[in-house]
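First the structure, then my questions, so here it is.
Every protein chain of the complex appears in place save one, which is left out.
After this line comes subunit A, so read on.
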Amino acid sequence: MDVIANLGIGLQAALTPTMLWYCFIGVLLGTFIGVLPGIGPLAAISLLLPITYYIGPEVAIVMLAGVYYGAQYGGSTAAILLRLPGTASSAVACIDGNPMARNGRAGVALFITTIASFAGAITGLIILIFFSPYIAKLGLKFGSAEYFSLMLLGLVAACTFSDSPLKGGAMVVLGLLLSMIGTDVNTGVIRYTFGFSELSSGLSLVALAMGIFGVADIIRNINTIDTSRLNERFTMRSMLPNRDDWRLSLPSMARGSAIGSFFGTLPGTGASISSFMAYATEKKLAKNPQRFGKGAIEGVAAPEAANNASAQTAFVPTLTLGIPGDITMALILGALIIHGITPGPQLITSQPELFWGLIVSFIIGNILLVLFNIPMIGVWISLLKIPYRLLYPTILIFISVGVFSVSNSIFDIYTVIGIGILGYVLNMLRFDPAPLLLGFILGPLMEEHFRRALLLSRGSLDTFIDRPISLTILIITGLAVCFIIASSVRRRLRALRTAKESHAS
């Protein structure tokens, strides 16, 4: 009953015309920001922040939050159509979404991502509504030892992204190496910057994601322009998923939502890791993992559900503890602080209209997003009809603007070019970029938590197995490694056997 009463308070607060208007503006902006490569919610929210001086704190946060979760919807659009990840978390959508688009199934991919986004967001919201106070405390149980074990599991999962775990592993290591660039968190020692002060806070994640997927793909496509697929006409029917698509993607959405909801509540892990983990899970569970990377619909549905679920549950630590999970969340907190509201454990009781109004606005916002995104699919698809000679220069401009906007640094544009060339070379050698990206995201977190766990345990490695949550995750990691080895040995044996048989006949 409490929940219903609270939602009632929320409804009253959220259903005013001003709130609805700002919610609409927020999600609309979010969608566009998400679609535009590189211009992520971070840039958009920092641009909008000054405006929030003139509006009340409730409407300000409703609008900014709308940008935040709206961008998760839009993020995969460019990834699917153009292999351009707008945000790091939508890089996963490139892996199977882009092949789907190349097979003429862009409409289905976009339709499923919209539905998956909605499913994920609603799952995240349900958790937010019913369990906020409990999961906030649960997230705090995760100390550095637990985080390290979780990251280790993530790295092992990343190896499975490639068809060859060895090549995947090599890319993970390269990603880890690139992530070492920058300032060491424990000692402040500056590593591998070669005297460039721009590198002292590390390579830009956005530049890396855009370079290794987007720019590399453009370089590759310049030689192999193929316009044949663009002439087909897109009918409403061709956009709708068929029965098989639904059968495969619905369970994936459920799993993705669960994974995303979990990761969202852990401050500092965020949407990217959850979508990678959801992808790895789907690939592991699939009867036929070979389909992945070639347009498997589960590979689009699960990560999309995951990153939207985590975008919602990420508000749990932010609002209930005042601990922002990522920089964008910190910015949204900043908007509240500007208005003199300090988020913390008392927020729910001291500002019930704000908290519940915000939650109801999330629900409204997500419904608006679905209503808004489905008719837009046709418009987005028509992007593919633009001739490459016009499309590519435009994309490159967008990439440059987007990368620049993250920290107003020209250096990042050079980075994206360099990474793009690296990505092209890796592509020629048939290395997958996704494990590299995950290695890059997890590397610094893993190192930080490993060293911190050891500092806290005064140097004893036992801390990783003495703590029950950490131990459980390590056991799962161990099983995953065994599984990878076993399945690649089995594949090798099968290949040998077929080779022998064909030799005998």
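In this text, a contact is a pair of C-beta atoms (placed from the backbone, for glycine too) under 8 Å apart; a residue touches a chain by one contact, two chains touch by 3 or more; residues count from 1.
Methods note: contacts and distances are computed from a predicted model.
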Using the UniProt record as the reference, specify the protein name of the hidden chain from among "NitT/TauT family transport system ATP-binding protein", "Tripartite-type tricarboxylate transporter, receptor component TctC", "histidine kinase" or "Cytochrome bc1 complex cytochrome b subunit".
"Tripartite-type tricarboxylate transporter, receptor component TctC"
Which of these touches the unseen chain: A:L128, A:L333 or A:L438?
A:L333
Check the options A:N103, A:T342 or A:T498 and report the residue that touches the missing chain.
A:T342
With the missing chain put back, one of A:P317, A:G357 or A:G420 would touch it. Which one?
A:P317
Contacting the left-out chain: of A:G56, A:G104 or A:G143, that is A:G143
Of the residues in subunit A, which ones touch the absent chain?
45-46, 49-50, 53, 140-144, 183, 185-190, 197-198, 200-201, 267-268, 317, 321-324, 327, 330-335, 337-338, 340, 342-346, 407-409, 448, 452, 455-456, 458
